[in-house]
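Note that this complex is displayed minus one protein chain, with the remaining chains in position.
To keep things simple, chains are lettered A, B, C and D as they appear, and every chain counts its residues starting from 1.
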Amino acid sequence: MSGAWLPLATLATSLLASLIIFALPEHRHSIRTTVNILAATLKLALVAAMTWGVFQGRFYGISYEMLPGVRFVLRADAVAMLFAGLSALLWLFTTLYAVGYLEGSPNRSRFFGFFSLCVASTLGIALAGNLFTFFLFYEMLTLSTYPLVVHRGTPKALRAGRQYIIYTLGGGAVLLLGVVLLYQLEGDLAFRETGHLMGSDPARYPALIGIFALLVAGLGVKAALVPLHGWLPTAMVAPAPVSALLHAVAVVKAGAFGIVRVVYDIYGIDFAASLGVLEPLAWVAAFTVIYGSLRALWQSDLKRRLAFSTVSQIAYIVLGISLFGPLGTVGGLVHLLHQGIMKVTLFFCAGNYAETLGVHRVDELDGAGPRMPLTSLAFTVAAFGMIGIPPLAGFVTKWMLGRGALAADMAWVIPVLLLSSLLNALYFLPIVYRLWFRPLRGDWPAERALGRLETHALLLWPPVFTAVLTVLVGVLAAAPFSPLAWADLVALRMYLP
Amino acid sequence: MTSALLYVLAGALLCGGGLAGCLLVRHLLRRLLAFNLLGSGVFLLLVGLPAHRHGSDPVTHALVLTGIVVAVAATALALVLIRRYFHLTGRVSLPTGRQEDR
Amino acid sequence: MTELWLDGLLVCALLATAAGALLSRDLFRAVVMFIAFGLLMSLAWVRLRAPDIALAEAIIGAGLSGVLFLDAVSHLRRRPAGGAAEDD
Amino acid sequence: MSSLLMAGLLFTPLAWAVLCLLLAFRAARLASVIGMLLQMALSLALWAWVAEQGGFFYHLGGWAPPLGIGLRVDGLAVTFVLLTALVGAACGLHAGLYLDPSRPWQRYFWPLFWMLWAGLNAVWLAGDLFNLYVGLELITLAAVGLVVLGGAAPALEAALRYLFAALIGSLAYLLGVALLYAEFGSLSLVGVGEGAGSASPAASFALLIMLFGLAVKAALFPGHTWLPPAHGIARAPVSALLSGLVVKAAFYVAARVWLELGPALEAAVVGVLLGVAGSAAVCWGSWQALRQPQLKLVVAWSSVAQIGYLFLLFPLSHGVPEAVSLQAQQGVTLQVISHALAKSAMFLAAGNLILSVRSKRVEALAGVSRYLPLSLFSFGLAGVSLMGMPPSGGFAAKWLLLQASLASGQWWWAAVLLVGGLLAAAYVFRIYRASFQEVEESDPFYHPPRSLEIIPLVLALLALGLGLVAEPVLSVLGLPFGGEVLSP
Partner (left out) sequence: MIERARQALLGAACLLFTVCLLWAVRHLVALPAEQQALSVLLSRWLPDSGVSHPVTAVLLNFRSYDTLLEIGVLVIAGMVGISLARTSALEDPAMRSADPLLHALLRLFLPLLVLLAGWLLWAGSSRPGGAFQAGALLAAAGVLGRLAGLPMAFLRPGTLLRAGLVLGFSVFLLIALLGALDGRAFLAYPPGLAGALILVIEAGLSLSIGMILLALFVSAPVAPEEDADGGPPA
C-alpha cells in the first residue's frame, strides 16, 4: 500500500498537536502557540502535496478491517482534496486568529486541544473512504466541538451546548440507522465517483429511498437544513473563532460534504435522479435558502444575522448537488469552498468588532469603517461576495448554479436564486452602509486598545488575507488550480460513465 | 423408591416456601432463616431426584456437603452483618421505598 | 409400607417445622423451629442414605447455625433500637 | 508450557490472598503489585498461547469430566482472563494509592481483592456447572466483603441488600443445576448440552430458573435494586471492580448456559422476555442516572442501563441465522469488554473527582474542568464508550448489535440501542455541563497524585481504542478448540 503515510500523517499532525496541547500546562502559552502554528503549517503543506499527487493521478489510501466485514478506509480523491484543502487552509488562519482572540483568557489549553481535535475530525471526514469511516469522524466532530461551544461556561453557553448536542447526537443516531441499514442491504461500499447502486434490484428501491431520507436527515442536522437548523443560531454564544470554525470550516460543511458523498459516491447522481430523490432535496434546499435569508433580515445581533446567512448559504451547496448535471455539481462544490472563505472573513470581522469595540449589534456599527478601515474593508468585500457581485467568489457560484438549473430543466430555481440574492443584499448592504456612511453616535460600548494597528495584529491579518482570497478565487476562477477548476475536474470524473 | 420421591416433593415445597419467605419477609433474621430453608429444599432435590431415579449417588452427597459449607459461610457472614447493622442503626429490616432517590 | 408411613410422617414434620420457622410470630420460637427442622433434616438425610450429609446437618443445621441464630436473637432483643451512632 | 501457565493462573490469586492476609497494608500492597505483574504476565502468555495454538480443555487433578472438573480454555475465556488481569491490576494499583492505610480494616482489602480475582478466573474458565456455582459464590462473598469494608451503616445496608439478592440468585442457579443433573446425569456444560437434544419441559424450566437467578445476580431490571446502593457506597476502586467485572461474571454464566442449552430447548419466549427486561433496564437505568444528585450513583445507574444491552444477546441468538447469531455474540462480547474498561475507568475517575472536590454531589463539579482536566478527561473518554460513540469499543458493539437486530428482522432492538445511546449521552453530558460551569474563585480543589489520574486514563484509552482493533480481538474470541486435552 504505497502512499498510505500521507493521509495518515495529515490526520496525525492535528491529532498529535491536540495531545501535546492537552498535556501542556495551562501557562505554557508560547510552546502551545508554536505547536499550533507548526502543526497547521505542516498540515497545509501535506495537504498541498497530496493535492498535487491526486492531480497527477496518484493514489493515497489506507484500508484495514476494523470490524468483521467492515473496513476503515482513508482515501484521497478529488472531492476529498477539495474539502481537505479548504479546512487545512482555513485552519491556519483560524488558529492565528484564535491565538490573538483568546489572549489572556482562561482555559486555553482545553480550547486549543479540542480545536485541533476538531480539525483532525474534519480532515478525517474529508479523507474517509467509505460511509462507515465517514460516520466515525462525523461523530468525533460532534464530541470535539461541544467543549468549544460551551467554552465560556456561562449558563447561556451551557444551554446552547445542550441544544447543540441534542440536535447533533439525534442527527447522528438517525445517520447511524441509515448507515447500518445500507450496510445490511448492500454491504461495505467504498466511495466511488460514479456511485454503487445503479444496478440494484428494483424491489429495493423503496428501501433505498427510505435510507436516503434517513441519511440526508442525519446529515441535514449539521448542514442546518430547515427545519433542522435550530442549533446554529443558538451556538453563536461561542467565541468568534469557534463560530468561524462551525460555520465555515468544520461542522456545517461536514454535513454538506456528507450529502455530496451520499448523492454522488454512494447512490450515484444518475441513480439518485432516477430514484426521484433529487427533486425533493432541491425543494428543501430552496426553501432553506429563502427561509434563512428572510430570518437573517430581522436579526439585529450581528452574529445571529451571519448565522442565518449561513443557513441560507449552505443550502446553496445542497441545491447545487440536487441539480442533475455537471454544472449544478460544479456550482455546489465550488460553493463549498467559496462560502467557507467568505463566511470565515465575516466572522473574523464580527469578532474584531466585538473584541475591539465591544460591538455586537448591527445598529452599533455606525461609523466603524473609519475606525477600523482594514477590517471593515474585508467585511465589505466578503459581504459583496455573499451577495454575488461580480467578479467576487459568490458570483461564480450563483452563475454556475443558475446555469446548472437551466441544464437540469429546473428553471424554478432561477427565481429562488434571484430572490435570495436580493435578500442577501437587503441584509448585508445596510451593514456596509452603516459602516462607511453613518457617523459615529457617541462612544463605543467597550473600546479596547489592542496594539498599534486598528486592532491586534493576529486579529487583523487573517480577515484581510481571506478577503483577498475572496477576490482572487473569483477573479482567477478560470486559472488552473482555482477551486472552480478543481470542481470541474471532480464533476468530470463523476459524470463519466 | 417412593420414599425418595416423598423427600423430593418436600424439597420442592421447601423451595417454594423458602423463596416466598426470602422475597416477602422484611425482618432480616427471618429472611436468613428462609434462605436456609430454600437451601435445604434445593439440597433435597439435588440428592433426592437422582436417588429416586438411580439409587444413592455419592457424587451428589459430595456436592451437597460443599453446598452446605457455602451456605453456612454465607449465613454466618450475614449474621455478623445483621448484628452490626442493628448495632449501628437499631434496625432489623432494610428500609424500603424511596431508597433509590437518595 | 411402614417405612413409607414413617417417611411420610417425617416429611410432614419437616414441612410443619419449616412453616413454623417461617410463620412464627415470635422470633425465638421461629429459631427453635428452625433447629428442630435441622434435626429432622438430618434424619431425612439418613433416610436418603446420605450419612455424611446427615452428620454435617446435625452438627451445622441443628448445632452451629442454631446457636448462631439464638445468639443473634438474644442480641437483637437486648438492645431494642438503641443505636444512635448513624454515621455516613 | 500451557499446563504450567494454567497452574500459575489458578494458584497465584489464591496464594496471594493468603499472603496478603498475613501481611500489613503496605507490605501487602507491595506484594500485590508483584502478584499483579505476575498475573498479568501469565494471563498475557496464556492469551498468546491460545491465540496461536487454539483452545483446549484442562482437566484439574488429572480427572476427566464428567466426574472430574474440566476447565474450558477457549478464546472467549482467555480474553476475559486477560481483561480481568487488566482491569483488576488497574483497580488494585489505584486502590493501593486511594485507600487510607491508617484505617485498620483496609488491610483486608488485599486478600478480598485476590479472592475476587481467583473467583473471576474460575468463572471465566469453568466448564462445570457446579464448579460455576462455587466460583459465583466466591465472587459474591468477596464482593460483599469489599463493599462492607469499614463497616459503616450505609455500607452495611447496601451489603446486606446485595448479599441477599446474590444468595437467592445463586440458589436459583443451583436449583437449575440440580434439575439438569437429575435429567442428564452430568455436571459438565458440554455433557449437559449434548444430552439436551430434544425439548424437555424439566430442562426448560431448569434453564429458566437458572437464567432468572443469574439475571438477579447480574442486576437485570427489575432485579437491579441492589446494585446502585452497593456500587454507589463502595470505595471507588471497589466500585470499579464490581461494575467492571463482577456483574459480568453472572452474565457470562448465563450466556454460556443459554448458548449451550437454549437452541435445543426452544426457549424463544425466554429470550424475548430477557430482551424486553434488558430494554427496560436500558431506559430505566439511564433515566435514573439522569436524575441522581450524586456522581457515583450516576455511574452506578449507568451500569444498570449498560447491563441491559448485554441481555439483547438472548433474543438475537435464538432462532436466527447462524451468521446473525454470531454477530450478536460478537457484539455482546465487545460490549462486555468495552463496558468493563470504560466503567472501571469512569468509577476510578469519579473517585478522583470526589476526592478533589470533597463532595459526592454532581453540582460540586463546577469549575473542575479548568483545574483538574485530566480526571475529567478520563471520565469523558469513558463516557464516549458508554454512549457508543466512535471509535470506542462501545460503538463497535453497538454497530454489530444493530446489524444483528436489523438482519434478524427484530428492528425494535435497534430502536432500543439508538435510544439507549442518546439517553447515555444525556447523563454523560450532564456531568460535563456541571464541570464546565465557570466559577470565579481561584483553584479550590485538592489535586490527587498524578499516578491516581493516569490509571483511569489508561483504561479509558483502552476502551476507546478497542473499537479500532475490534477485528483482531474478535478473531481470537472465535477460536475453535485445538482438541488437545491437558492431563497427565
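Here is the rule we go by: a contact is a pair of C-beta atoms (placed from the backbone, for glycine too) under 8 Å apart; a residue touches a chain by one contact, two chains touch by 3 or more.
Just so we're clear, the structure is a prediction, and the values are computed from it rather than from any experiment.
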item	value
Neighbouring displayed chains - absent chain, whole complex	B, C, D
Residue, one of D:A155, D:V247, D:L261 or D:V324, that touches the chain absent here	D:A155
Interface with the undisplayed chain - residues on subunit B	5, 8-9, 12-13, 15-17, 19-20, 23-24, 45, 49-50, 52-55, 57-59, 61-63, 65-66, 68-70, 72-74, 76-77, 79-81, 83-84, 87-88, 96-97
Residue numbers in subunit D that touch the chain omitted from display	3-4, 6-8, 10-11, 14-15, 17-18, 21-22, 58-63, 66-69, 100, 103, 105, 108, 111-112, 115, 118-119, 122, 130-131, 134-135, 137-138, 141-142, 144-145, 148-153, 155, 175, 179, 182-183, 185-186, 200-202, 205-206, 209, 235-236, 296, 351, 354-355, 360, 486-488
Residues of subunit C (touch criterion as defined above) contacting the omitted chain	51-52, 54-56, 59-60, 63-64, 67-68, 71-72, 75, 78-79, 82-83, 85, 87-88
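Keep in mind that, in the parts below, only the chains that are shown with their structure count from here on.
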item	value
Any chain in contact with subunit C as well as subunit D	B
Centroid-based (C-alpha) most distant chain relative to subunit A	C
Identifier of the chain whose CA centre is least distant from the whole-structure CA centre	D
Separation of mean Cα positions, subunit D and subunit B [Å, integer]	26
Multi-chain contact sites of subunit B, meaning residues that touch two or more partners	60, 82, 88-89
For subunit A, residues contacting two or more additional chains	none
Parts of subunit B lying in touch with subunit D, wherever the complex brings them together	15, 19, 22-23, 28, 31, 35, 38-39, 42, 45-46, 49-50, 53-54, 59-60, 63, 66-67, 70, 73-74, 77-78, 81-82, 84-85, 88-89, 94-95, 99-100, 102
Partner subunit B, residues of subunit C touching it in the complex	3-4, 7-8, 11, 14-15, 18-19, 21-22, 27, 30-31, 34, 37, 41, 44-45, 47-50, 52-53, 56-57, 60-61, 64-65, 68-69, 72-73, 75-76, 79-87
Complex contact set, residues of subunit B against subunit C	2-4, 6-7, 9-10, 13-14, 17-18, 21, 25, 27, 29-30, 32-34, 36-37, 40, 43-44, 47-48, 51, 56, 60-62, 64-65, 68, 72, 75-76, 79, 82-83, 86-92
